[in-house]
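The structure under discussion appears below in the form of structure tokens.
Removed: one protein chain of the complex. Kept in place: all other protein chains.
Presenting chain A:
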Amino acid sequence: MKSLTPPLLRCLCLNRSMDFIRPKRMLYFWIDKIRNVLLRLSWHLVHSIINLCYFTTGMVHALESHLISRGLLRKYKSLHISKIRYLAIVIESEDACRTSNVIELLQWLAALGIKHVSLYDNEGLLKKSKDIILEKFDGAVLFQDTHENNVLLDQPRMTLEFVSFYDGKEAVARAANVLLMKYIKSGGIGSNQGEQIFTESQMSEALKTVGSGGPEPDLLLIYGPARCHLGFPAWRMRYTEIQHMGPLTCMTYGSLIKAIYRFTTVRQNYGK
């Protein structure tokens, strides 16, 4: 009998060890698979329980909202509406084309006595529909940047402002160019010396110059799937109370009252 040559011997040993490794690998493969499936199942189970909790609390809120709308809950009967001087509404751009909902919301706000409303959506769809909205909702005048903020509150009719991303980050860039021109004209005084060249009030003035200088809202209501302000102008949101109202299609008068009531109970220290 011929003796086994080293390469043949090596090949035989390799085959034997592979015969042993293959089932082991298959076992690990299946353990891994089962573990992943169990993990995913656990994750989905947890989220299903959470969705159920939200469904239940949604029912409770809907009932509460109905009772508030009917005036059956004493707590919400008298609102100190004067505490809200400026109100902002943030609407998801997908819902911004639902002008009938927007107009109904404005009618509720006008009935409550809100004097200034800023309507915001990121893409500016509300701005594009502003003529339709102003035509169908005749209780308002369009906000002009030339208005002084204290004059807004003396208007008999509601002042309506349409805001978009153009008035947020892009407006800050335009205002920066206004300040840059002033800086160049002044000869670049204070450059690179670590001094403060501009003040916050100069920035506010520059924003007004570029047409994005509206007042700072006291309360911001978000109509969308999540509590995200979607890019509302940063310069105007320093101490604004932000509340999430749910999707625009599910808006109710009762939840609006509840949000306003909640705002009127807040006390701010402004950092002190």
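Keep in mind that, in the parts below, contacts are C-beta pairs under 8 Å (C-beta built on N, C-alpha and C of every residue); 3 or more make two chains touch, one makes a residue touch a chain; residues count from 1.
To be clear about the criterion, contacts and distances are computed from a predicted model.
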item: Name under which UniProt lists the unshown chain, selected from "Leukemia inhibitory factor receptor", "histone acetyltransferase", "Alkyl transferase" or "Tctex1 domain-containing protein 2"; value: "Alkyl transferase"
item: Candidates A:Ile50, A:Leu63, A:Ala111 or A:Leu142 - the one touching the absent chain; value: A:Ile50
item: Hidden-chain contact residue, picked from the options A:Leu79, A:Ile103 or A:Ile197; value: A:Ile197
item: Chain not shown: contacting residue from A:Ala110, A:Val141 or A:Met237; value: A:Met237
item: Residues in chain A touching the chain absent from view; value: 39-40, 42-43, 46-47, 50-51, 94, 122, 168-170, 172-177, 179-181, 183-184, 188, 191-192, 194, 196-200, 203, 225-232, 234-235, 237-244, 266, 268, 270-272
